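A single protein chain has been removed from this complex, and every other one stays in its place.
By written order: A and B. Residues from 1 in each chain.
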Amino acid sequence: MKTHLWLLFLKMTLKILLGELMKTIKKDKIAKLLDFLADKYELFAPTSKDGLVVSFERIEEGKQAKLRFYNSNEAPKKLFFPQSETLFSYSKGERETVPEPKTEQQRIIFGLKPCDTKSLSLLDKVFDTTDFKDPYYTQKRVNTIIFTLACNRPQSSCFCTALGLGPFLKEGADVFVVDLDDKYLFEPITQKGEDLLKEIPGLEEAAEKDISYSKELADGTEAKITTKIQLDRLKEKLDEIFDESVWDEIHQKCLGCGVCTYLCPTCHCFDIVDEQVNDKGKRIRIWDSCMYPAFTLEASGHNPKPTGKERMRQRIMHKFNYFVETYDEIACVGCGRCLRNCPACMDITKVIEQINNLK
Amino acid sequence: MMDLQTKLREEAKRLLEEKKVDVIIGYEDGSMALRTTPCFVKDPRDVERLVWNALCENNLAKYLIGRTDKAAVIAKGCDVRSIVVLINEKQLEKENIIIIGMPCAGIIDRKKIYAYLGGADVKQANIENGIINVKGDGFEEKLNVHDFLHDSCLACRYRNPVFCDILVGEEIPEVEPKDEYGKIDQLEEKSSKERWQYFNKELSKCVRCYACRQACPLCYCKTCFVDQSFPTWFGKSTDISDTFSFHLVRALHMTGRCVDCGACVRACPNNIDLRMLTKKIEKDIKELFDSEAGLSIGENTPLASFSEDDPQDFIG
Partner (left out) sequence: MDKKAENWEPKILAFLCSWCSYAGADLAGVSRLQYPTNIRIIKVPCSGRINPVFIVKALQAGWDGVLVSGCHPGDCHYLSGNYYARRRFAILKRLLEYAGIEQGRVHFAWISAGEGKKFAKTVGEVTEVIEKLGPATRLVKAELGNGKKK
């Protein structure tokens, strides 16, 4: 089995290296391409009602997509891990069974940025493990094809490169799309992506200059992101300073509003509530946030994270220490949503800098 | 004529050197363009961090609650009024606070600037003499600060602190608000069904993050009604009925206490215009009870008082 996969991988890499699989389409034809996809799949793309705030929504027509954008306001994690999701319903008197989650339709998400695509790989580590597969999440994941759109317009608040990622990162994509000014370049990354590209009509073979221009754009864009974070020994440093007084300062201006966790593409804490009236009820999974006072409030009244200090520490530790400990990766993709939207202008890059500068 | 920022730093330095307070709660430059951020200065040598300009938007009164030390807080007209309400509701001990009052002609709403620039990424910004200079990749513009103020600033009647220990600078003339209840009046003209549709649409954007509640200095309940489980008043999912109810009840809890500082609207990640509810109640209490929040120490909020002649034409 493994050999078979390796051979497949080699074959694809070779093909890609030879530029055989890469396709292009002129920009004025992209709406039609999206129409084609919307016909056969549930198509999600970046849209905007007011031309400013972008959000990934289901579209019926290609022209509804806004493909030149900084990034969506809300993280696309909501397409796999919605804010409110009914897990099952129950009725008193009937034998209670947990119904299988309904089979999700085949979906395509077009235009996901590399940072958000990477965030899905990080969420997979939590929701799709060898021991446990969250059926609600995995059903959606398995039925979704991702067209990652390379980011050639990072914002001043972006810092994906500081985390070893990048605006042209292909990890997690099924098809990697690059905006080459007058056309789009499509590169299949997975077999799923390659098979889908074969279905799409009107694609042209990528020319050598298309591929080299794409590389040029990649280098140029990476250079635009200037924020740096020192990641060397960060995890170990965090282990050492758990009880230090620096946390008293760090959390001071935080309002505990939770916006950072809600907009963060990798944050995944949730609460489960039962809503019942008389003899009918349902169990709903909703987002929770480590920034809320009631997050770790126990039935006895004891709260192991009683103040903003413990909760802010929890957030930083989870992203840069606990997640690294458990999954060997930092739970942050540098999308900058927390920076842009924090009402108190908390800057996680500055917090890390402050921690790194200790002692 | 020293500028306000310099005067402010001087006062702060003096307070810290004379050990009148343990900390100055103020604003410093944020790590991104068009932002300032709350800062906590304990050392008199650090007062140079403090800034005062039209980007100083946060309501710092929030940081006074639960403090055990002595703090001086920089407060604009609206912030001062929220501190007055907190004192009146016995949430703050006056002797532990020094209010550094700042007359304020309005704070910039950066979202309005982004909208004007078509969503451009502003990389640099600085303000001088009422003009804000914004720069980014391929653009540079000079904008008039007064064209980009927060909606709550356009409705402001109390630009000068109604109460403070130290006033920095001179009082500025109070002006008739540019737009006090315009949007409310417009909505009231519409039919019941249209109003219902408006609020449904607006509140369907809500993801129940409670940032509005956390940013508001007057939301200080140890357990918010929405977090109660015995009994559970409203569900916590994004069901529109629950969400609508949450916002209605939160606005009701703000009756006579909300000073329209705008912190809730600024905190909302989805730009919900929460003021459409709170401002309506503010309009009603003025009309019904001749009451405005936070104008004087010792005053009771309108729902904690009554008059024998209160209007009752709506009662059968």
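Just so it is clear, contacts are C-beta pairs under 8 Å (C-beta built on N, C-alpha and C of every residue); 3 or more make two chains touch, one makes a residue touch a chain.
This is a predicted model, so every value here is computed, not measured.
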{"item": "Among B:6, B:126 or B:197, residue touching the chain not depicted", "value": "B:197"}
{"item": "Touching residues (missing chain, whole complex) on subunit B", "value": "187-188, 192-200, 225, 233-235, 239, 241-242, 244-245, 248-249, 251-252, 255, 277, 280-281, 284-285, 288-289, 302-304, 306-308, 310-312, 314-316"}
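Simple rule for what comes next: only the chains that are shown with their structure count from here on.
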{"item": "Sites on subunit A touched by subunit B in the complex", "value": "50-53, 69-70, 73-74, 83-84, 153, 155-157, 249, 252-253, 255-259, 262-263, 271, 273, 275, 284, 286-287, 289, 292, 294, 339-341, 343-347, 349-350"}
{"item": "Subunit B residues touching subunit A - in the complex, by the definition given at the top", "value": "30-33, 35-40, 58, 62-63, 114-115, 118-119, 121-123, 207-211, 214-215, 223, 227, 235-239, 263, 266-267, 269-271"}
